[in-house]
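With one protein chain held back, the other chains of the complex are shown just where they sit.
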Amino acid sequence: MSLSKLNSLYREVILDHADHPHHKHALTNATTTMTVKNPTCGDVINLDIDLNEDDVITNIGFTGEGCTISQSSASMMSDAVLGKTKDEALKMAKTFSDMVMGKQHDQADLDELDDAAILSSIVSFPARIKCATLSWWALQRALLSNQQEESDGEA
Amino acid sequence: MSLSKLNSLYREVILDHADHPHHKHALTNATTTMTVKNPTCGDVINLDIDLNEDDVITNIGFTGEGCTISQSSASMMSDAVLGKTKDEALKMAKTFSDMVMGKQHDQADLDELDDAAILSSIVSFPARIKCATLSWWALQRALLSNQQEESDGEA
Amino acid sequence: MKTDISDLRGDFPILDQLVNDEPLTYLDNAATAQKPNQVVAALTHFYQTDNANVHRGVHTLAERATAAYEDARHKVTHFINAAEPAEVIFTKGATDSLNLIASTYGEANIEAGDEIVISIMEHHSNLIPWQQLALRKHATLKYIELTPTGELDMADAETKITDKTKIVAVAHASNVMGTVNPIAALTKMAHQHGAIMVCDGAQAVPHMPVDVQALDVDFYAFSGHKMMAPTGIGVLYGKRDLLAAMPPYQFGGEMINFVHRYESTWNELPWKFEAGTQNIAGAVGLGAAIDYLENLGMSNVQAHEQQLVNSLLPQLTADRQIEVYGPHDPARHTGVIAFNIKGLHPHDVATALDMEGVAVRAGHHCAQPLMETLGLVATARASLYIYNTQDDVDRLIHALNETKEFFSHELIKAE
Partner (left out) sequence: MKTDISDLRGDFPILDQLVNDEPLTYLDNAATAQKPNQVVAALTHFYQTDNANVHRGVHTLAERATAAYEDARHKVTHFINAAEPAEVIFTKGATDSLNLIASTYGEANIEAGDEIVISIMEHHSNLIPWQQLALRKHATLKYIELTPTGELDMADAETKITDKTKIVAVAHASNVMGTVNPIAALTKMAHQHGAIMVCDGAQAVPHMPVDVQALDVDFYAFSGHKMMAPTGIGVLYGKRDLLAAMPPYQFGGEMINFVHRYESTWNELPWKFEAGTQNIAGAVGLGAAIDYLENLGMSNVQAHEQQLVNSLLPQLTADRQIEVYGPHDPARHTGVIAFNIKGLHPHDVATALDMEGVAVRAGHHCAQPLMETLGLVATARASLYIYNTQDDVDRLIHALNETKEFFSHELIKAE
């Protein structure tokens, strides 16, 4: 029966992350906090990040509501970037974004993404791409927010 | 050749009226004057009418510019209503309007129209109906204008 | 003689396709309806025999195109029982129609302190134009709330509509909860307080007989694409006196009488509100869609959908894992049904149903304030039309059961 095709999107690992999301909690006194919403479906991600003086992500946590894809993606994203530097994390966000848009990407870069790479299957579900990218977008905006404010200040 | 079909619209009598329009002159001290325009083609009819105390049209004249149809229609209309009472003229305007819209009309009423009845052929040229009705519309508005002003005053 | 409504599928080749290897079950009709061959044929015929610009032309094609366009207006006039064609304005769609009213009548008549009353179940297209008008004019926007069963609270309407009210704007039928609102009663209320009544008929005209004179509404808006007409065509009905007093909406070709360098005068109704080249073929297609619906008979259309609702709705409300929003009484329900599988996000549900060939919508359905009021972020929504069958209902139920099974792990967690 055709629901078996759902397995190509909702792989075991994705369902596991959705069932038991990692890092799903708020951080107290996080160095950076970012909330993003997907207006189409109402999904919300609040992302908390601790960056140390070397720009390494030393702690990460998220809260919010959303579909299986957005929740598991947030969980996998958190796993993947924890312990990475800001620049490494931003590069991973770019890789993830290229991957789900079906753009060319380096296999080595992809390996960096860990579990999150499994969401490459989302390419065949264009309406769900935003679900997968929501938490990565929150990450990007969180990491760039200081810079952003600076450049806003310059303008 | 197909221009011969034009004869069904541009009958000899119509072309004659257009070439030598009757009553094409302004009246001095007309009892009623009305100017109407067709915005689509820019045609203009200024109609001057003398009504005596018995509401009989004792004199009529028009000036203005327009196509063969509107000019000859104005000429034929002037011929037809001269000497008629206001009510008779209004009835003729109604008959003319029904005729060119292809509505049912009484043969006796039609005969009243004189030459003007020949414009029944305009039914097959819907884009030109307004050309034919312009002068009759001017007549109606001229004859009703006093009444109109009264009822406007009441409102 | 009416056509048999139980056998229309042959007119809709789009329905005869596999989606994800399953027969397509199209249940997203509240978003847009499919087009019968007759409508597509009308478009093709127009483009391949009569196509020309209207009104301004003397030549034969222009005359034929003008006749076809104005003939479509006559069909609309008859279909909604407007008093005359001058009261029927072609627009791009319901959204365009509603913005037209807010920008012309609203802009000219609303002042600081005035009140505009809408309902909390409005589609964004009948909500934001009024919200923004109120903000621009420092007027007050008020919402009529819902009863516990998801119907319009008429007692609340009584308190919200006052002598300060200038405009009441309410949907004829909800695009989320499947409720039909008592428009005639609201119109009476509005008129008693000297307000005008605007009705958003986007979800009504395709599905039930509508008589604008019987409703006595001042304005009525709807879209062609939801009633099997092409995209990009809609209607604004308005009472002549109101339309005549309103300033134009857009400026350009065809809506004018005389244009001088520094001033202009406007054409008569309805053309005053139709600036520039309109969607001529779209209007012709709308005429064909009306022919199609009238051939079926609108009461038959309504009865057919009711029959399917009578089967579908009780199955959904009886399911303990499913939550249905809006009335649970099938007799008080159109073919639009919003629901969720408890514990599952509607986007996951819609994706799963799509795997079974079943097309439903998931999201806020352009009714975020309603969602907020219901305490929801999103729902799934199945919506029916004349070409749907008992088979489609069965397939939806089956696919929902499969979906629950697939995601059973998460569902168990949620219980």
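Note that the chains are named A, B and C in the order they appear, and that numbering of residues resets to 1 at the start of each chain.
Here is the rule we go by: a contact is a pair of C-beta atoms (placed from the backbone, for glycine too) under 8 Å apart; a residue touches a chain by one contact, two chains touch by 3 or more.
Note that the structure is a prediction, hence the values are computed from the model and not measured.
Note on the chain not shown: across the whole complex it touches A, B, C. Remark: the omitted chain is touched by one listed residue; of B:I49, B:C67, B:M99 or B:A116 this is B:C67. For the chain left out of this panel, the touching residue among C:G178, C:G282 or C:G326 is C:G282. Only one of C:R9, C:H59 or C:H78 touches the absent chain when the whole complex is considered: C:H59.
Among C:V40, C:L242 or C:M298, the one in contact with the hidden chain is C:V40. Although one chain is not drawn, the whole complex shows that of C:I5, C:I256 or C:I397 it is C:I256 that touches it. Although one chain is not displayed, its contacts with chain B can still be listed: residues 1-3, 5-6, 9-10, 15, 18-19, 40-43, 65-69, 125, 127-128, 131.
Residues of chain C that touch the chain left out of the display are 13-14, 17, 19-20, 24, 26, 28, 31-32, 34-35, 39-40, 43-44, 47-53, 56-62, 92-96, 98-99, 102, 120, 123-125, 127-129, 131-132, 135, 141, 143, 223, 225, 230-233, 250-254, 256, 258-264, 275-282, 347, 350-351, 353-354, 358-363, 365-366, 368-369, 372.
Contact between chain A and the unshown chain involves residues 37, 39-40, 126-128.
As a convention for this text, only the chains that are shown with their structure count from here on.
Arrangement of the chains shown, judged by which pairs touch: a linear chain-to-chain path with two open ends. The chain with its Cα centre farthest from the Cα centre of chain A is B. In terms of their C-alpha centroids, the spacing between chain B and chain C amounts to 46 Å. In chain C, no position touches at least two other chains. Touching two or more other chains at once is no residue of chain B.
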